[in-house]
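One structure below.
One protein chain omitted, others in place.
This part shows chain A:
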Amino acid sequence: LSCKVLSSVVTPCYCFVSPQIRVKPDNTGVVTDGVKHSMNPFCEIAVEEAVKLKEKKLIKEVVAVSCGPQQSQETIRTALAMGADRGIHVDVSGKDYENLGPLQVSKILAALAKQEDAQLILLGKQAIDDDCNQTGQMTAALLDWPQGTFASEVSLEGDKINLVREIDGGLEHIKINTPAVITADLRLNTPRYATLPNIMKAKKKKIVTVKPADLGVDVTSRLEVLKVEEPPQRQAGMKVETVEDLVVKLKEAGRV
């Protein structure tokens, strides 16, 4: 396969420091000021897989894409340091960024795939900040391409792709045609470190900035967030001495 791979670096997501997550006083979302944005771990795995395919000379070029404000470029630089060839930054900021969801990102990726004449789109299976797990699937649908989601093994065979998918029942082996969309699951690979010399070299690689409108994509959201709340405080448990006590307490609580 001598093809270009569009490796999507999904919108940089927030580092997991869960006890520090606070809901904004106006309940419209969580506080993100000053919180470090880093590459979504599943996207790191996707980038790693793309770079591996290039190193095996099975694909020609890896393009890293990120949708978001100016800081997204740092995430693209990390992908470039890992081995991607060039980057595309789709500039979305402010309110548009807060409302950016899988459907809009999928439309953007579909438009880019057509523009770049990509044969393969590799993404992380889901972002760890919103856990949607929708972008890969929607992108495939918009392009009418086959999809191999939750991939834990990928191998190219001629112009087809052999995939092992991690599913509830075990491991599913499928073969799909190209062009295709693949989403990476945890066990696909172990991403390499972005070493400092590579970060320095990455500064010389090109990142092009485009706007969603340039791609003909409308990023208005179909969803409205009504409220974001902290989960309820965990109530203390209760210890009982005997089984009879347990049954009495359960009856009191209306559970039996």
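In the analysis below, contacts are C-beta pairs under 8 Å (C-beta built on N, C-alpha and C of every residue); 3 or more make two chains touch, one makes a residue touch a chain; residues count from 1.
As a convention for this text, contacts and distances are computed from a predicted model.
**Student:** The chain that is not shown, which UniProt protein name from "Two-component response regulator 24", "Electron transfer flavoprotein-ubiquinone oxidoreductase", "Peptidase S26 domain-containing protein" or "Auxin signaling F-box 2" does it carry?
**Tutor:** UniProt protein name of the non-displayed chain: "Electron transfer flavoprotein-ubiquinone oxidoreductase".
**Student:** Taking the full complex into account, find the residue in A:196, A:213 or A:226 that is in contact with the omitted chain.
**Tutor:** A:196
**Student:** For chain A, which residues reach the chain that was dropped from this view?
**Tutor:** 15, 17, 19-20, 22, 25, 33-36, 38, 190, 192-193, 195-197, 199-200
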